[in-house]
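Every protein chain of the complex appears in place save one, which is left out.
Showing subunit A:
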Amino acid sequence: MAKFEESLKKLENIVAQLEQGELSLEDSLKLFEQGVGLSAECKQELDAAEGKVQMLIKQRDGTHKLEPFPTAGE
């Protein structure tokens, strides 16, 4: 979670730096490469997210277990 936010922050910084346009071409290309990597990472994270609905059920031994939530009504 924190990693995603971190990547996003880095990506934002890189884009801002590139948009300033005060870097050498070489540095720009390096940053661009890095940015593309981060962008792909973020996209992947987004795509990997899935909408599961579960319920945390207390077991007899006191531990908890995730079970599918009965979505079709109560």
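The working rule: a contact is a pair of C-beta atoms (placed from the backbone, for glycine too) under 8 Å apart; a residue touches a chain by one contact, two chains touch by 3 or more; residues count from 1.
Definition applied: contacts and distances are computed from a predicted model.
Enquirer: Can you tell which of "Phosphoribosylformylglycinamidine synthase subunit PurL", "Multisubunit sodium/proton antiporter MrpD subunit", "Exodeoxyribonuclease 7 large subunit" or "Electron transfer flavoprotein subunit beta" UniProt lists for the chain that's not drawn?
Expert: Record says "Exodeoxyribonuclease 7 large subunit".
Enquirer: Across the whole complex, list the residues on subunit A that are touched by the chain not included here.
Expert: 1, 4-5, 8, 11-12, 14-15, 18-19, 21, 23, 25, 28-29, 32, 35-36, 39, 42-43, 45-46, 49-57, 64, 66, 69, 71, 73-74
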